[in-house]
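Missing here: one protein chain of the complex. Every other protein chain is in place.
Moving on to chain A:
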Amino acid sequence: MTAISDLDTPRDRLHAARAAHLWLALLLVVVSLASLAWGASGTSLWAALAKLARGEPLTQLEAVILWDIRAPRLALGICVGASLAVSGAVMQGLFRNPLADPGLVGVSAGAGLGAIIAIVLGAALPVWLVEITGNALVPVAAFMGGWASTMVLYRVATRGGRTSVATMLLAGIALGALAGAVSGVLVYIADDSQLRDLTFWGLGSLAGATWAKTLVAAPLIALSLGAAMTLGDGLNGLAMGEATAHHIGIPVQRMKNIAILTVAGATGAAVAVSGGIGFIGIVVPHLLRLATGPDHRTLLINSALLGASLLLVADVISRTIIAPAELPIGIVTAVLGAPVFLWILLRRRTMMEL
């Protein structure tokens, strides 16, 4: 037997991807601290921590800024960033295409429509239903809207286990336009207080973060992301097509249903609390595929970690770059994300089956 060449030990991206869990978790911790520390007010996290360490009470201003403004914003940012990135990764695996993203193909628009319906028509609901759902009405309605649009999109764009990119993107435009039109009608019939709710919601930022909001969205997001993490093997198999996925032992139909519900749940909850924030779902999985490969068993976890970090960074930029005013976070993510989207499109033009 000849000496073992390096061919016998193939370069293992799986190990690198597993190591990245740790590095990305560390990054998230660092970014989280930065997000607590920086803001429009001069309140310093370090000064506050030093005070606490010395046993001195915080001033009421410091406590409110750190605990009631920055902390829920941090928690919501982590939830939303992880949701958007994982939704993107799951949709891309489901559609077998790196350009699928909840924001681009109308899922966010559908979820947004659900949220608007809940805000405007919520008043007409029976009182007992409103009492049961309470604060959860808007996120649940957004989930239903996201679920419906994902189902429609999948039915339209996928024939015989193959997804046409052109059909997917065009169907997404149509869905988005339809959702926008219906939303417009609803805005017309909304009364003044509803209009105010709609406007604040539609601004699309983490600015309105409260603990109440976070605690409503977090369970749905946690459930969806937890379910998404079980999809790794299934999405790897699906990369070879539905028939082959079935042949290697994957219950394809059940897996697809879980994937669609996951995307609807995570995107719906994220849209309900933060409006439409784009491109996180495309940029994060794509960067990770470049760095550590497309294996979904690690990609989904890494997407959650990097998505949360990236959204927090975008949020810090959005509230400090023109402080004391605040730039909508959607602008920041679009500036970061749109070039990456174009780059994918140009680089992989030959493989896109357009």
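We take it that a residue touches a chain if its C-beta (ideal position, glycine included) is under 8 Å from a C-beta of that chain, and two chains touch if they have at least 3 such contacts; residues count from 1.
The definition used in the following text is that contacts and distances are computed from a predicted model.
This complex has a chain not shown, and the name its UniProt record holds, of "Fasciclin domain-containing protein", "Iron complex transport system ATP-binding protein", "Nitrile hydratase subunit alpha" or "Heme exporter protein B", is "Iron complex transport system ATP-binding protein". The chain omitted from view is touched by exactly one of A:Leu26, A:Ile248, A:Ala323 or A:Leu342, namely A:Ile248. Screening A:Pro72, A:Gly110, A:Pro294 or A:Gly307 against the full complex identifies A:Pro294 as the residue touching the chain left out.
The set of chain A residues touching the chain not shown comprises 7-8, 10-11, 13-14, 93, 96-98, 233, 236-241, 243-244, 246-252, 289, 293-295, 351.
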